[in-house]
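Of the protein chains in this complex, all but one are displayed in their positions.
Labels for the chains are A, B and C, by order of writing; each one numbers its residues from 1.
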Amino acid sequence: MGKGRLEAFSDGVIAIIITIMVLELKVPHGTDWTALKALSPVFLSYVLSFVYVGIYWNNHHHLFQAVHKINGRILWANLHLLFWLSLTPFVTGWMGENHFAPLPVALYGGNLLMAAISYTILVRALLAHHGPDSTLARAIGKDFKGYLSLALYLVAIPLSFLNPWIGVSLYALVAIIWFIPDRRIEKQIAE
Amino acid sequence: MGKGRLEAFSDGVIAIIITIMVLELKVPHGTDWTALKALSPVFLSYVLSFVYVGIYWNNHHHLFQAVHKINGRILWANLHLLFWLSLTPFVTGWMGENHFAPLPVALYGGNLLMAAISYTILVRALLAHHGPDSTLARAIGKDFKGYLSLALYLVAIPLSFLNPWIGVSLYALVAIIWFIPDRRIEKQIAE
Amino acid sequence: MGKGRLEAFSDGVIAIIITIMVLELKVPHGTDWTALKALSPVFLSYVLSFVYVGIYWNNHHHLFQAVHKINGRILWANLHLLFWLSLTPFVTGWMGENHFAPLPVALYGGNLLMAAISYTILVRALLAHHGPDSTLARAIGKDFKGYLSLALYLVAIPLSFLNPWIGVSLYALVAIIWFIPDRRIEKQIAE
Partner (left out) sequence: MGKGRLEAFSDGVIAIIITIMVLELKVPHGTDWTALKALSPVFLSYVLSFVYVGIYWNNHHHLFQAVHKINGRILWANLHLLFWLSLTPFVTGWMGENHFAPLPVALYGGNLLMAAISYTILVRALLAHHGPDSTLARAIGKDFKGYLSLALYLVAIPLSFLNPWIGVSLYALVAIIWFIPDRRIEKQIAE
């Protein structure tokens, strides 16, 4: 089974997710700086989510460069990842419109955690299908970044109830860690 | 006539359907668990519809792997399927926002039934174009799952007026039946 | 210049147009048949527009099968067509929510007319680039259906002010005329 349509469908879903989030930036009625300034928490959460969805697209792109074949299990593991990503506009809107209140910030992190877990499941399904000696297996390696992210989310979520800005800062930290695309795969393919 | 653009267009429409459904998950005003809990029926119907649309995409993907050529009739049979799928966000929203009331649950099933019928019509149009000795014809075979689904929908819709949860349970049962992608086609292509 | 991205971009835009129209089908508050019946004009206009956008996609698909090369002028002629198609959700919503009042029905026809004119311009731009002896030129021929559609729209729009249902009936008639995809191109390519 070829990977073409899985890539095309994922590109479509991720493109829509990253774009419809802007619909949460509701056009304000006033025309002065005050009206605009009131939108700043919504805008800030939009930027964070745009970067996150962008990171997922970049990593998905890198990951599938080393993929040669797929199966039914991989299709569902991919849809599972898309499911959690599809909730991003909702958790982003809830966090932004409520000025980073504790529960919305924790839920935002919970969604990031589920997306990260589902990405890990997708990687495992791909590895199981390609075998331990594949380019993919060498490219993934020990997946240090992946486990570090999971750990940081698990710390950030409870701390959000103490002070939501700790949570937001840790989410931003994970984003920075991933900002650089996964060069492991680029290297392995080059070799 | 090549199948490339039909696949690309279908991927686009299905990607949008599966993603805009999340817009029915309206951001609540409160920031506590009560506000979130009030969304649970909408979320539950979102999950069910996400799985259903995912199943249709998977089956469409599998089906077209064995397709070699298309014609005008197939284009319209495919658009007919996309029409019923495009109503999914509406029936999902109506069912979720009304806490699974009888008529919305029955209408949700009616939409599933129409989608299943239109999928069957699409399969018939493809079979007519490929002939009874094609890989496709061997892969489809007797289509037991397809007829079982139609029968279950026909039972579920009237029972929804008795108790909507019977309807929802039967819809979930059909989803579970289809959860595993259509291996018949994978097998036939492998042979 | 290859036609691949023009096709992909057009598929994307048309897929989104045909899908976001369903957002005009607002989820009703009631859960009985009365609530559903109140939606029937919106639903009827949704069906008409779905068929129309489907026809444009089918014809676009057929048209570009005979296209071998594009240029900057063709890119803009295509965007011009997409512009009028992009207004379909708006005119559909206005017509449906106002129960087929005269001006909304006339404007709906005006939009169909502009889409048809822009499609004709696109065809002319493609013909100019491919020459009078191309497969495309032979496939288009005298374009009887195209001119008949323009004439019917020009009749339907003023008659909508007399009785909107005359307008709607003529729009439906044009849709029926085009329902069968443009076999001229299929024939020419086969030859």
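Here, a residue touches a chain if its C-beta (ideal position, glycine included) is under 8 Å from a C-beta of that chain, and two chains touch if they have at least 3 such contacts.
Model, not experiment: these values are computed from the prediction.
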Selected residue (touches chain absent from view) among C:A35, C:L75, C:I121 or C:L173: C:L75
Which of C:I16, C:L126 or C:V174 contacts the chain that the document leaves out: C:I16
Residue ranges of subunit C at the interface with the undisplayed chain: 1-2, 5-6, 8-9, 12-13, 15-17, 20, 23-24, 71-72, 75-76, 79, 82-83, 86-87, 89-90, 93-94, 97-98, 101-104, 107
Residue numbers in subunit A that touch the chain omitted from display: 7-8, 11-12, 14-16, 18-20, 22-23, 25, 27-28, 31-33, 36, 47, 50, 54, 57-58, 61, 65, 179-181, 183, 186
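The working rule: only the chains that are shown with their structure count from here on.
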Identity of the most central chain, Cα criterion: B
Same-residue or different-residue interface between subunit B and subunit C, half as cut-off: different
Chain centre separation (subunit A, subunit C; CA means) in Å: 37
Numbers and ranges of subunit B residues touching at least 2 other chains: 8, 12, 15-16, 20, 23
